[in-house]
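The block underneath contains the structure these notes are about, expressed in structure tokens.
Left out: one protein chain. Kept in place: all the others.
Each chain gets a letter, A, B and C, in the order it is written, and its residues are counted from 1.
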Amino acid sequence: MRESAAASPLRRIPGVAVMLALLVGIFGTIAPGFLSPANISNVLLQSTILTMLALPMTLIIMTEGLDLSMGAVVTLTSLAVAIVSLATGSMLLGLAAAIVVGTAFGALNGWLVAIAGIPPFVATLGTLGMAQGLCLIVSDGQSVVGIPRAVRDIYSATLAGLPVPVVVALIAYAAFHVLLYHTRFGTYIFALGGNREALRYAGLSPAKWLIGVYTIGGLMAGIAGLLMTARMNAGHPTAGLGLEFDAIAAVAVGGTSFERGNGWLFGTVLGVIAVGVLRNGLNLLALPSSLQVASVGFLVIVALFLDGLRSRS
Amino acid sequence: MTDMTKPVVAPPGSLVSGDLMQLLYRLSAALLICIILSLLNDSFLSLGNILNVLRQASLLFFIASGLTLVVLTAGLDLSVGANVALSACLAGTVIQHTGSPLLGILTGLLAGGIVGLLNGVMVTALRIPSFIATYGMLWVLNGLTYWYMAGETIHGFPPGFRQIGSGYLLGLPIPVYLLLIFLAIGTAFAQRTIWGQEIYAVGANPVAARLSGIPVSRRLLLVYCVSGTMAGLASIIFLARLNSAEADIGESLTLPAIAAVLIGGTSLFGGVGTVFGTFIGALILTLVLNGMNLLSVNANWQPFITGVIVIVAVWLDMTTRRHKL
Amino acid sequence: MKPYKGLICIALPLVLSVSLAPAARADGETVAVFTKNQTNPFFQTVRVGADLAAKNLNAKTLHYIPTKPDSIPEQLSQVEDVVVKKPDAIVFTPVDYKALVPGIEKINDAKIPAVNVTDRSAGGKFIAFVGADDYNLGLETGRYLLKTLGGKGSVVIIEGVKGSLTSVDRVRGFNDAIKENPGVKLLASQPGNYQRLQALQVMENLMQSNSQIDGVLAANDAMAVGAIEALDGANRKAQVIGINGTKEAVDAVKSGKLLATGDYNGFAQGCLATMIAIRTLRHQPVVSEIVLKPTIITKDNYQPFDVALEARICPTWDEAAKFATK
Partner (left out) sequence: MSVAVHETHSPSDNGQEHRDLENQGRGKQTDAAVPLLELRDISKEFPGVKALDSVSFSVWPGEVHMLLGENGAGKSSLMKVLCGAYRADSGEFYYKGEKAVIASAADAQRLGIAVIFQEFSLVPYLDIAQNIFLGREPAGRLPGTIDRRRILRDAKKILDSIGFDIDPSIKVDRLGVAQQQMVEIAKAISQNARILVMDEPTAALSDRETELLFALIARLKADGVAVIYISHRLAEVFAIGDRITVLRDGRRIGEVRPADATPDQLVRMMVGRNIDLSYPRNFAKAPGKLLLEVKGLSAASGISDIDVVVRQGEIVGLCGLIGSGRTELARAIFGADTITAGEVIFDGQRMNAGPDQAARRGIALIPENRKSEGLALLRSAGDNLVVAALRKLFPTGLFEPPRAFATANDLIQRLRIATPSPRQPVGLLSGGNQQKIVIGKWLAAGAKLFIFDEPTRGIDVGAKSEIFALIDRLVADGAAALMISSEQAEICHVCDRAYVMREGRIAGELSRHELTEENIVRLGMHHA
């Protein structure tokens, strides 16, 4: 892997941005109603949950890590929101429960990776199973319904003309931007992936900060869980399974490299939107679903290939 | 090397017996599970059930064994499951149209191999990280399979062919023979051929391997091809086993296969691991599911328990393998 | 199912007349058809039925299927996208009968007439529901098996996906059928998640712990066939029944491997739901609920079902009206 200098975000901007522009251009011309405000807000709305996961996933991947458990954990936190808010009638308690569950799993991931020294892929593959199992156990495979209106309104309500979930996602992005580029924590995240020894020599404990990164992942999974439940107005034991791969794909498409802590937060957002636009556009064109399935794969491969070209030149 | 996640290990290269202990650990773990299960349920130790476990483990092993080589080169193949599905569907069609199992088998192996080759090309020529490349491939394959099958099922194959999956020979299921054969071949390939050695070298340090005159790209291609072809083989066993092909058979196979490889002690950082370990990994996973069925444990617990096992197994690895530096 | 008993011959001209009659009216409506996944053969039968019905009425269908099988978020997104596209009508199978309610409400808000097919949604407004009675299917096929066993012996149930409407009702039907026969002993009831391989391995394991199994009640055909493979593999015999009446199952019945399969008749469901949708658009009278009576496909009556999907023929509206339960 001798793509050091070229891996810098700036040169990567095209990779995903070009792609997104291309998709928007194509669908804008051939897909009826693609550029209608209603549809645009659809795409954004549909991208929010994935964004909430892809942001922390970017940080985790920057530490040369991975979190395969995210999808399952979101599902679990979504169930937590449903069950608790159903029992207590309070949306906030539901959210609190979700955040507690999510953070706990995040911390567990962090502990397994940083302290027990288990490779992230393995550790989170394990916790993926655990979370999935818990989903089935707490729900016994049933959807949880009859949730208080307050929860659902979160998804349908608007704030300053923007749907609340979009606002939440925007806030999340702003928060992550500040976190990564303007705080010590962010600096140490670069170091965790780029040169862990540097942290040790600086008298800092890499383990501590690594746990922090994974915990943030869990926290975001908790918040995303609320959105998920709000969207379905129900908790369902399989609702979020597989989202982790979508998130990882978005991060990769967004131009964050899996080596030496070279991450690009905004690219991730573009990546998420690109995937969303693709699916939405194909739906509007009502192309055969099998084609839609394949096209997602092509998007991922082509985007990575473009970045590959760029990083070699 | 002081990086906690990358322990200094004495790897299983021909000259190191370091991993022998690891295999013993695993064998004893498997045995322990057996003992516990046989205490909890008397029908467990019946010959029938043991063969049953072996036969179920064989399906997992065929996929996982090819995957092991990929992981040995510090790569990953997320497309194996989807590959199995596509290969099975193609092979199934051929058998039904030509009535010739042989042609069908060739089709399955070929299809799997080609998919593997494409993965290899993406990883070597296009320099896409294997994790992402094979993930994209997974979607492409699913798309193809869905389109090709259009929600139909291919079923009903010649009895002769189905023997491969369900037949017995001298009281042993035929898949078990295949399992033993490919276990032997896989181990021999990894430990007793220079290709195997070169694969270990590539996994341990691709740059050094290249500057030692090892054709890294070609070895990687080889590895992904083998992985794909083994998926093709697995698809054949599936066909013969289920006597039918559906678009969704592959879905539930990928993660267990990866889990088997990891439980088997193959390191994701490459250069460390054995095919035999993967076999034991597959065995352990199957034993647990079998036991849960016998004890009619609520199926909801299965993913949870599998997850715990993966973590524990690998954690034991790291603790037993890490040099105190 | 009843209309097929010898009806095909006379059905043909009727269908033609049906298809010609509205041709005079404004036509070419688009119907968006939502199904759960691209992998399960059953939904293919629904889609084919819908396509055929639409063709007969000079309308066209657009299919929306989650790329990840049974993915709730994806179907929700597809609903949102389709609402933008504003098709004339929607035929809807919810991936999850509870979690999709918000999606259906979006459809209602957009004032797009929708027909609920196969899985009865827990909420939202529909013109009509078209489906089969899972409970009675389970009950009838169960009864048929137990009758064949002579009301005694030991049986196992292989359930579908835990918590899914179909599985719950079908298994309830099985159990009630068993209760009616005190001589029958239920050995185990384990989930095979509607998956062939899982059913096969569950069966293999059950055979280890139970030396004698006389009957297997599987909640769908794929699992029934999987169970049969397992039995073959162990050279053991048992009577097996499944549900759905897929092509594969019919062949298995023909060859005597499968005792019987309850006809879920996705094809008719697809036809009728689409017809109702289009008739509504054309202000023709419709019914608000059609629940197909359970039909058991056995060695004696499989012939009419032993035809390629595309070759099947939608029931005419007059026949359809007969099934109306509301």
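Quick note on the criterion: a residue touches a chain if its C-beta (ideal position, glycine included) is under 8 Å from a C-beta of that chain, and two chains touch if they have at least 3 such contacts.
Treat the numbers as computed from the prediction; the structure is a model and nothing was measured.
**Student:** So which shown chains sit in contact with the chain we cannot see?
**Tutor:** Every shown chain touched by the left-out chain: A, B.
**Student:** Looking at the whole complex, which of A:L22, A:I115, A:A174 or A:A202 touches the chain that is not displayed?
**Tutor:** The missing chain is touched by A:A202.
**Student:** Which positions on subunit B touch the chain that was left off?
**Tutor:** Subunit B touches the missing chain through residues 1, 8-11, 13-18, 191-198, 200-201, 204-205, 207-215, 271-272, 323-325.
**Student:** In the full complex, which bits of subunit A touch the chain not displayed? Write them out.
**Tutor:** Residues 4-5, 7-8, 178, 182-185, 187, 190-191, 194-195, 197-204, 260-263 of subunit A touch the chain absent from view.
Everything below uses one rule, namely that only the chains that are shown with their structure count from here on.
**Student:** Could you tell me which pair, A-C or A-B, is linked by more C-beta pairs in contact?
**Tutor:** More contacting C-beta pairs are found at A-B.
**Student:** Would you mind pulling out the distance in Å between where the CA atoms of subunit A average out and where those of subunit B do?
**Tutor:** 29
**Student:** Name the residues of subunit C that each touch 2 or more other chains.
**Tutor:** Only 38, 67, 162 qualify.
**Student:** Please set out, as single numbers or ranges, the residues of subunit B touching at least two other chains.
**Tutor:** 139, 142, 146, 299-300
**Student:** Quick one: in the complex, what on subunit B touches subunit C?
**Tutor:** Contact set of subunit B toward subunit C: 41, 43-44, 46, 48-49, 52, 55-56, 139, 142, 146, 149-153, 155-156, 165-166, 173, 238, 241-244, 246-249, 251-252, 289-290, 293-294, 296, 299-300.
**Student:** Which part of subunit C faces subunit B closely enough to touch in the complex?
**Tutor:** 37-41, 43-44, 47, 67, 69, 162, 188, 190-191, 195-198, 200-202, 204-209, 222, 225-226, 229, 232-234, 246-248, 251
**Student:** Taking the touch rule as given, give the residues of subunit A at its contact with subunit C in the complex, in rising order.
**Tutor:** Answer in residue numbers: 32-33, 36, 38-39, 42, 45-46, 49, 136, 139-143, 145, 152, 155, 228, 231-234, 236-240, 242-243, 279-280, 283-284, 286, 288-290, 292-293, 296.
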